[in-house]
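With one protein chain removed, the remaining protein chains of the complex are shown where they sit.
Right after this comes chain A.
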Amino acid sequence: MSAFSDPQWVIQAQGISKQFGDFTAVNQIDLNIPKGHIYGFLGSNGCGKSTTIRMLTGLLTPTTGDINVLGLTIPKQAEALRQHIGYMTQKFSLYDDLTVKENLQFIARIYGMKRDLSRARIDQLQSTYKLSQYQHQLTATLSGGQRQRLALACACLNQPKLLFLDEPTSAVDPQNRRDFWEQLFDLSEQGTSILVSTHYMDEAERCHKIAIMEKGTIKADDTPKALMDNINAHVIEINASELRPLKQALITHAEVSSAAQLGHRLRVLIDKQIADPIAWVLQQCQQYQRQINPQDIAIVSANLEDVFVSHTGKMSTPPDTAKA
C-alpha cells in the first residue's frame, strides 16, 4: 500500500484534476480529510464539488493525481471500497415506484445483508429517520424532507465507515435541514466520517472542517472558526440610507472585495493592507459628496459568507446571479 495510507485520514488526494474535453472541472487539488470528521465542500454550483466526490468514490477516473480512500487506491480498488461507503447523490436516486420499505430492502439485498439482520436494521433506520409510518407509501408520494431522510437511511444501511453526501439538503426546508444535521452529528458521534458538499453557509459552518472551492480549485481549507478568525479583510458595516449608489461607488475600488446590502446596512470587505478601514471609508464617502457619521460605521466580526466572498474574488453581482 502506498506511503500515504495513514489510518488517521479517511481520504487523501494529491494533485487530482479532471478534464472534460477542454473544460477543466477540477484543477490540481490536494485533500487530507481526517477520520471522524464532518468535512464540507463549500462552493457555488459548477465549482467542481460533485466531480471531486465522484472521483473520490471511483465513479470518475481522475485525469491526473493519486487518490487514497480508506486505505484503498482509487479508482483501481473502487469495487472493494463500495462495501464500506455510503453515497447520497445530488439528484434523488432511489426508486419512485417502490415503497419506502421496498427501497430499503432492495439496498439491503444489494449489500448482501442476511434476512434477519436486514429486517432489524431496516426497522431501526425507519424509526431513527421517522419513516416507520410511511414505510408502505410509494416513494414518489413523499415530501422533500421524507425523501431526503430515506436517501440518508439507504446510504447508512450497510453501516459505512465513510459517507459521501452531495448537496443533500438542496431540496428541503430549513427545519428539515436542521433535523438532518442533527442526524449527521449522531452518525459522526458513532464514528462515521462524512464528506458533504453544500452551497449553504449555515450548513458549512456546522462542519468540523471545510474546503472553499471555486472553479475547480480549493481556495482555502480549515475549521470554519479559523477561517473566520483569519479572514484576509476588514469587515465593516455602514448604516445609512440611499445605499445603492454608495455600494456602486465603493465596489469600483481595488481595496474593496465585496459590498453587500443587508436591509439598511451595507456590509463591505476591505483589504487588510488598509490600517484604518473606517477612516478610509469616510474618506471615500467624502469624495462622493456623501456625509456619513463615524458612529454609523463599525468593524464587525467576519462570518463564513465574508470568508467565502473574500476567497472567491470580487463579487459585483449578487450571489444568485453569479451562480448561473
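Heads up, the rule we're going with is that a contact is a pair of C-beta atoms (placed from the backbone, for glycine too) under 8 Å apart; a residue touches a chain by one contact, two chains touch by 3 or more; residues count from 1.
As a working rule, contacts and distances are computed from a predicted model.
K.L.:
When one chain of this assembly is omitted, its UniProt record names it as which of these: "WD40 repeat domain-containing protein", "Transketolase", "Aspartyl/glutamyl-tRNA(Asn/Gln) amidotransferase subunit C" or "Transport permease protein"?
P.N.:
"Transport permease protein"
K.L.:
If the hidden chain were put back, which of A:93, A:133 or A:190 would touch it?
P.N.:
Within the whole complex, the residue contacting the unshown chain is A:93.
K.L.:
Going by the contact rule already stated, which one of A:110, A:226, A:279 or A:299 would touch the omitted chain in the full complex?
P.N.:
A:110
K.L.:
Among A:45, A:83, A:143 or A:223, choose the residue that contacts the chain missing from this document, as touch is defined above.
P.N.:
Final answer for the missing-chain contact: A:83.
K.L.:
By the contact definition given up top, give the residues of chain A that touch the hidden chain.
P.N.:
Output for chain A: 54, 57-61, 75, 78-79, 82-83, 85, 87, 89, 91-98, 102, 106-107, 109-112, 138, 154.
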